[in-house]
Structure formats: structure tokens, C-alpha cells
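Here's a structure for you.
Here we show just some of the chains, and they stay where they sit in the whole.
Per-chain numbering from 1; labels A, B and C assigned in written order.
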Amino acid sequence: MDEIDRKILSVIQRNSDIELKKIGVISGLNSPSAVSRRIGYMKNAGIIENNISLIDYKKIGFSFYTITFVRAKYGKDYYKDLGKALMVLPGVISVDFLLGDIDFVLYTINRDAEEYQKLMDVLTTMDGIVRTDSHVILTNFSRDNYSNINL
Amino acid sequence: MDEIDRKILSVIQRNSDIELKKIGVISGLNSPSAVSRRIGYMKNAGIIENNISLIDYKKIGFSFYTITFVRAKYGKDYYKDLGKALMVLPGVISVDFLLGDIDFVLYTINRDAEEYQKLMDVLTTMDGIVRTDSHVILTNFSRDNYSNINL
Amino acid sequence: MDEIDRKILSVIQRNSDIELKKIGVISGLNSPSAVSRRIGYMKNAGIIENNISLIDYKKIGFSFYTITFVRAKYGKDYYKDLGKALMVLPGVISVDFLLGDIDFVLYTINRDAEEYQKLMDVLTTMDGIVRTDSHVILTNFSRDNYSNINL
């Protein structure tokens, strides 16, 4: 990882469709193939995971977003098993395990309160969950704004 | 938006590098150009926002992740101005405005505690912020796992 | 549902004794029978549920009002069964199931603290209730002020 790699990542974390040539200009490489080689190397190293399309889910009928806190029951490997079970639930976009009095924070996206209620129905019967606390998101100012990371 | 559009989005929200032909097979379109036309239409409608590369920031030296709660001072347009000011701060990846006793939830990614402390130095002098409450993320089970959304 | 229906509802949600003729004038219908027809239609559709008399219970000896929070134990259908059990308890006027760290909010009206204590005696032995938290209402500024709804 050198400064050139960082510049490449700075570009593609925001837009992965930019031409290799243009990325080269920004990062100081004079051939598209050099850019390509470095991207390939970073993919192999697992630094670049995937290219995805960002969707505006609000536009296709998803209007019920929440931050949901989950408190788990203590026990052997309590957070690992639960973390894995949570990360595959429909509507759960991210699962983070925290230090402090909250165990997990889920980011959820659902069509409406009813669909969310179905997710809650699953959560409240899952082994290892003691309490949940849901907060409805009124306004999503930015999500996945990775361009804020100064590489 | 019909079922075919939904199938296309289901694919590209996970992987935007898949060949148009393959997307066609999955979504039931028999020509890559038909896929391309629909993707173009959804881009114009703002449903597809952008293609980006997902980076594993842990692998390039970012090891201090937090969920930070922000409580704002009430006043005219209190949350709009503050929301906009928060979403451009370095290290702040997402900004959500919530119903309830927390106003904003920030997701932050920094190299280490010191770099995060610099972000805190900004937050604690920003007009309109009354309190913050930071929770260190120990394990990130999944983030941006949009494949959990049943389109 | 059109604008005329809305005007009719605006009137009768506040006062169901108003003459059909008068409602017609307000809503722009020129015959009482047209008003009547529309009311009948909305009754059949379940939009109008019932006519009731509002009683000032304070005047007939009910002086102990509370908002009581109930926290339930998680489990299959945990909130549905409990919600139904709560809604028939004497003195319980409304039962709402919430998102967040409170599960149910009850509005209770009793003659005095002793009568309320009897309700508490039931709540604290009900299966599925973990904790209650009662808040005495000192002043009831308005209740069932449906005229605040802009139809």
C-alpha cells in the first residue's frame, strides 16, 4: 500500500465506473494497465471486496428505516452466534457488536411498519435476545458516504 | 418497476460487475441490451445511484469504528442544518436522524482513537450539539449487506 | 372518500348530534338524505365505528388517572396475547403497543389510588409482564380531541 494505491481507492470507493485512464491521471500512473494491475493486486489481497450498485430504496417502496439496538444474554460465545444469526435476517442491512451497554446495533430497511413488525416477531423469539429497542429513522442524511474517509 | 426490474436490482446491489447476459438470464430477459436499457432507465429515474467499490478499511489501517449518538439543541430547522454539517465530517460514514431520545446516529471509521479524538474535538465545539455518546464497535458482522433486502 | 366525506367526518367526530341538514350545509350537500346515505356508506365501510357519549369521569368520582408503561417478556406472539389480555382489564381505557424500550402504554382511569392498586395487583401477577412503571396524571388538558385531526 503506497500513496498511489490510496488515490486509486479514494476514487473507486465513490465511483467504480470511472475509466482506468482517468484513475491513472488522478493517482499519478501513466498507463491504464498499471492501474488495472494495482486494482487486481488489491482485489487479491482482499482490500477491494466487490463492486456494487447503490440503490435508492426509498424510490422503490422501502420507507421504514430503523436503528435497532439488541441486548443479548451472556454465555459462551454469546455474541458470535447471535451476530451471525442476525446478519442474515431479511431487512437487516448491518450488524455491529459494540462495547458498552448496547450489544448489537442493526440498521434495517423495510417497506413499512408491518414488514418491520415481522422482523420484530423473529427477533423477539430468537434465543439469546433479551431486549430490543427500535428507533425510527426520520431522515437519512447520508449512508455509505465513504468519500469522507481520508485515505 | 416490475418484477424484472426487481430481479436486476437484486443482482447488481450485490455485484455490479456481473455480465449483462447473466443478469438477463436471472431476470428473465433474453438480450443483454434489454438489461442495459432497463438499467439505464433506472439510473435516469435515480433508482440506481452509483456503482462503488467496497473496501475493507480494516485491511488498510482503519481499526477504530464507532456508533456515535448526537443530541442536538432545539431550534428552528435544528436538525437540517446540523445533519448537513455532520455528513461532511471526515471519518463520518453515515448520518441518520431518529425519532426518540437520540437525535443523530453517526457511523464513524478512523485509523485509531487519536484520529477519532480529533473528530470528537470538532463535534464538541459544533454549534447545536449538546451531547455525544460514543460506542466502540468491537466486531462488524456485516455492513451494507443489501442482499438482505427482498426486492 | 372524497372532500365531502372528509367534511362530514370533521363534523361528527366532534359532535354526532348535529342535524343532517346542517352537516349538509357544511359539507356542500343539499339534502339531508345525501348526508345520511354517505354516513351509512362510511358505517358499512367501517370508517365510522360508533357513536358514543363522552363522560366527564372526574365529575362522577374518578380522580386517579395514570399513564402506565408495561414491559413484556419476549416470546412467540408475546405482544398479541398480552395486548388482548390488557385491553379488557377494568380501568384500562387504552392499550398501545410501541416501538422502542417501552412495550405497552396503558391509559387508566380509577376512582382512587386503592382502586388503582387493585389493577396493579392484577398486572403484577399477569404472565408475560416483566415490569410496570406508573405515572400519575395531574392535569388532563385534553383527551380525544379528534378535532385536531385535519381531515
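In this text, a contact is a pair of C-beta atoms (placed from the backbone, for glycine too) under 8 Å apart; a residue touches a chain by one contact, two chains touch by 3 or more.
If you're wondering where the values come from, they're calculated on a predicted model, not measured in any experiment.
What's in place is 3 chains of the same protein, and the file's complete complex has 8 copies in all.
Definition applied: only the chains that are shown with their structure count from here on.
A linear topology is adopted by the chain contact network, the touching chains following one after another without closure. Note: centroid distance chain A to chain C, computed from Cα atoms, is 42 Å. Averaging Cα coordinates per chain places chain A and chain B 6 Å apart.
The set of chain B residues that touch two or more partner chains comprises 100. Residues of chain B that touch chain A in their complex: 1, 6, 9, 12-17, 45-57, 59-62, 65, 67, 79, 83-84, 86-100, 102, 105, 109, 135-146, 148-151.
Residues 66, 121, 124-125, 129-131, 133-136 of chain A touch chain C in their complex.
Chain contact summary for the complex, chain C toward chain A: residues 74-79, 99-101.
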